[in-house]
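Shown next, in structure tokens, is the structure this report addresses.
Apart from one protein chain that is not included, each protein chain of the complex appears where it belongs.
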Amino acid sequence: MNTEILVLYFARSAEITGLRSEHISVPQVLTSLQLWEELVRRHPRLCVLREQVILAVRQEYVVLGNQPVILQSGDEVAVIPPLSGG
Amino acid sequence: MNTEILVLYFARSAEITGLRSEHISVPQVLTSLQLWEELVRRHPRLCVLREQVILAVRQEYVVLGNQPVILQSGDEVAVIPPLSGG
Amino acid sequence: MNGTNRGPQDLIKLTHDKLSADAVSDAVLCPSCGAVSMFIGTTRNSFEGKKVIQLEYEAYVSMAESELKKIFKSIREKWSTVQHICVHHRLGVVPVSEASVIIGISSPHRTESLEAVQYCINALKSTVPIWKKEIYEMDVKTNSGILQTCAEVCR
Partner (left out) sequence: MNGTNRGPQDLIKLTHDKLSADAVSDAVLCPSCGAVSMFIGTTRNSFEGKKVIQLEYEAYVSMAESELKKIFKSIREKWSTVQHICVHHRLGVVPVSEASVIIGISSPHRTESLEAVQYCINALKSTVPIWKKEIYEMDVKTNSGILQTCAEVCR
């Protein structure tokens, strides 16, 4: 079953997609890597970030891998390129 | 032979002697301990500082002991109670 | 504010305004503390040999605040006598030489706040979702005398 989530793009991922945020529909249960691949399917140029990027799901960091992600309607997922604050 | 030096008193030593500075005549060559004892002879209550105090001769620290001190006319000697700046 | 003893304060501000060292030091001052340690991150005029004109910062604001609170919590676990902790981070354009971040931490004695500030800036840089983008001046000679700018994402 699918659910609608809000995806936030920051830094280089925002430049690549040309978006700050978008609502998308994804499976309720998937791995963090599958979630990333879903984003790359929509924005193929995101693939250049593959080695550097992590996600934040409901404001908690999640590395790309086999870790299961369980999503509910309205959940916030963010694309997190390498940090450079301070 | 004696020479005239300027002695500066700081912190507790200034309170004890009631002086900020004074000119005194002392031998040109003596040990740092003898120099201290010369000051105590003039201001006996300084003796309470014996275990804590050091001197500064021409603005360089000198501990009390057998170290020889060679003084010239006008030299500045300071009584340095434990530091507490900062 | 400084006349009374408040409980330990966690103070966070993400702002487009210019930062002030006095504002941060005033925010963490307390009558029972003898020490305030601070770190100020400023915009450098060069990065990897290229001339930087200005920096631009963006943040995932709500998560940045929650990550900062996690850092503050772990500071209080490591240095229990730390009193107030304040982080001001600037967003948007920051010209060269101006502060992008100011951290201030107070403690009764100096060692705790000195160590905690060092920990705080290292943790901030590695875990708080904030990004800077350097705006470079291109080499004039290779561009027909026209000054151009080029935006790149900083690692």
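Each chain carries a letter (A, B and C) given by its place in the written order, and its residues are counted from 1.
Keep this in mind: a contact is a pair of C-beta atoms (placed from the backbone, for glycine too) under 8 Å apart; a residue touches a chain by one contact, two chains touch by 3 or more.
Quantities reported herein were computed from a predicted structural model and do not represent experimental measurements.
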Left-out chain, listing which of the shown chains it touches: B, C
Touch with the omitted chain, as defined above, among C:L14, C:M63, C:V87 or C:V117: C:V117
Absent-chain interface as seen on chain B, which is shown: 8, 10-12, 14-15, 56, 59, 78, 80-86
Contact set of chain C toward the excluded chain (per top definition): 2-3, 20-22, 24-25, 29-46, 96-97, 99, 106, 108, 110, 114, 117-118, 121
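By our rule, only the chains that are shown with their structure count from here on.
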Chain-level touch network, classified as line, ring, star, complete or other: other
Computed distance of Cα centres, chain C from chain A, in Å: 27
Centroid distance [mean C-alpha coordinates] between chain B and chain A, Å: 73
Touching two or more other chains - residues of chain A: none
Sequence positions of chain C contacting 2 or more other chains: none
